[in-house]
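Sharing a structure below in structure tokens format, with a few things to ask.
Only one protein chain is missing; all other protein chains are in place.
Letters are used for the chains, namely A, B and C, taken in the order the chains are written, and counting of residues starts over at 1 for each.
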Amino acid sequence: MTALLDASSLVLLAIGALFFAAGTIGLLRFPDVYTRLHALAKVDTLGLGCVLLGLALQADNLAQALKLLLIWPLVLAASATVGYAIARRAQQISMRPWRGDDA
Amino acid sequence: MTTILSAIALFLIVNLLATLWRVARGPTAADRMLAALLFGSTGVALLALLARLQNDASLIDAALVLALLAAVGGLAFAERAWREIRDDDRAA
Amino acid sequence: MILAFDALLALGLVWCAWRALSVRDLTHAVVQFVVFGLLLALAWARLAAPDIALAEAAIGAGLTGALLLDSLRASNAGAAPSPSGADIAVPTSNLAGAVRLAVWAAAVVVGAALLLAIATLPPPLIDLRAQVAGALGASGVSHAVTAVLLNFRGYDTLLEVVVLLLALLGLLACRGEHDPVATAADAPAEPLARALSRRATPVLTLTAVYVLWAGTTQPGGAFQAAALLAATAVLLHITRIVPAWERLGFARRLGAAAGVLLFLGIAAALLAEGALLRYPPAYAGSLILLIESGLTVSLALILAALFLCQTETQ
Partner (left out) sequence: MSTGLLYAAAGAMLFVLGATALILPLAPLRRVLGFNVMGSGAFLLLVGLAQRDGAADAVPQAMVLTGIVVSVAATALALAIIRRIAALERKAPADD
């Protein structure tokens, strides 16, 4: 049982780390604020979610595991709101979205 | 297990430092702020990871606090600080 | 492997600080500083100082970052930046250049001397850890940092809260008679952001109570709880649910001073018993929790006022 938990925990941690890397690469490579927001959201949802779930599987007790899992929805709500607020503000001050490399 | 957790922590901090490139390049203030937000999320993950690695459950509380307040900086930026699009200078 | 982690983190800290102090654009500098604060929280975690990591996470993410970002509006407002908002001074003459060079040379010398001193520091003569561990049983709490803060060096903490009150007085004093406070009258806040901060408030408050309560047995306590509550007020203010504090009325002033008054009252009462702030072991735990609760309210009010009483410079 412990071995199974450890194994699934490791798989989740690895997947989470991969999403973190993907988000970072997205942030570095995407061309404008709107697309970079998109990369960021993947990290907050899947990257952090998988890492937290993976760690919760290894937690010493239930309270610890629940606390770890509580962090996830909090970050989800915060990241969705902040992403929306920044995108809206970008639109308000007329930042033009990227349309291709012709510019 | 400890080795693998350390490796993941190392991997995440390399990620973190890579995003510093976006902070440095911009070009707009929002791009830099996005990098700071990514920093926050990675920070939460790292604190939770360190809690396990160092066997210190109270670091989970720190991760929780950081997650709770992740919105404050971003909202302060969007609602208060970001007024105009400027390509900030590139000079270091 | 973890050594590589530490080395990268330390390098990142120095790099972020250097960038925050040297890049031309002030917005860039402030974002760089916010990032620096996050790295610092990780460094405290690595130094086995979860109390400080908790405080740094709350203060760096919730207070300092928001304060600095908010001040940018003052610096960036208007087409022509005011002299005080002007960016990094460029040396205009050879003399200014020479002064800069001299300052940097001195900095390098001092830095090298500091590093050398650190490397050759002899081991400490007094073992504070053993003393703390020995006295912990009679302190009333089981968490060493809280015991140091509120029992062994309680007078330090008392005076520290007085310093915070002084900072608030200074801030109120440098508000001009006719300066309007930050009214945030321009664009209305995003409805989504308002909804988030409304829903986050009870969670944040509950977490603050938990952190305060936890302080007696594990990392946490009045400072972290107060920082969380103040950050909640900042969040509500940014999303324009709570307006700026035009004036600090009697109730708020009393609230801000209550922690110190309570602390002083208990200290004075204990003076009659024997010594300043030496709690009788039987009541120590309750007294510390009482003082911490009072301090949380006052510190939260002071820290919130430090943000909500800032004047609008627009």
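Before moving on, here are some points about what is shown:
Basically, a contact is a pair of C-beta atoms (placed from the backbone, for glycine too) under 8 Å apart; a residue touches a chain by one contact, two chains touch by 3 or more.
Keep in mind it's a predicted model, so treat the numbers as computed, not measured.
Counting contacts over the entire complex, the absent chain touches C. In the complete complex, the hidden chain is touched by one of C:Ala55, C:Leu212, C:Ala284 or C:Val297, namely C:Ala55. Residues touching the missing chain, restricted to subunit C, are 6-7, 10-11, 13-14, 17-18, 20-21, 26, 29-30, 33, 36, 40, 43-44, 46-49, 51-52, 55-56, 59, 63-64, 67-68, 71-72, 74-75, 82-89, 96, 100, 103-104, 107-108, 110-111, 114-115, 118, 121, 123-124, 128-129, 132, 144-145, 147-149, 152-153, 156-157, 160, 163-164, 167-168, 170-171, 174-176, 179, 223, 226-227, 299, 302-303, 306-307, 309-311, 313 (touch as defined at the top).
Basically, only the chains that are shown with their structure count from here on.
Measuring from the averaged C-alpha position of subunit B to that of subunit C gives a distance of 19 Å.
The geometric centre of subunit A is 28 Å away from that of subunit C, both derived from CA atoms. Centre to centre, using the average C-alpha position, subunit A and subunit B are separated by 11 Å. Contact of a single residue of subunit A with at least two other chains is seen at positions 74, 77-78, 81, 85, 88.
Contact of a single residue of subunit C with at least two other chains is seen at positions 187, 190, 193, 196, 200, 203. Of all the residues in subunit A, the ones that touch subunit B in their complex are 6, 10, 13-14, 16-17, 20-21, 23-24, 27-28, 33, 36-37, 40, 43-44, 47-48, 51-52, 55, 58-60, 64, 67-68, 70-71, 74-75, 77-79, 81-82, 85-86, 88-90, 93-95.
By the touch rule above, subunit A contacts subunit C in their complex via residues 74, 77-78, 81, 84-85, 88, 92.
Those residues of subunit C that touch subunit B in the complex are listed here as 1-2, 4-5, 8-9, 11-12, 15-16, 19, 22-25, 27-28, 30-32, 34-35, 38-39, 41-42, 45-46, 48, 50-51, 53-54, 57-58, 61-62, 65-66, 69-70, 72-73, 76-77, 184, 187, 189-190, 193, 196-197, 200, 203-204, 207, 211, 214, 218-220, 224, 228, 231, 234-235, 238-240.
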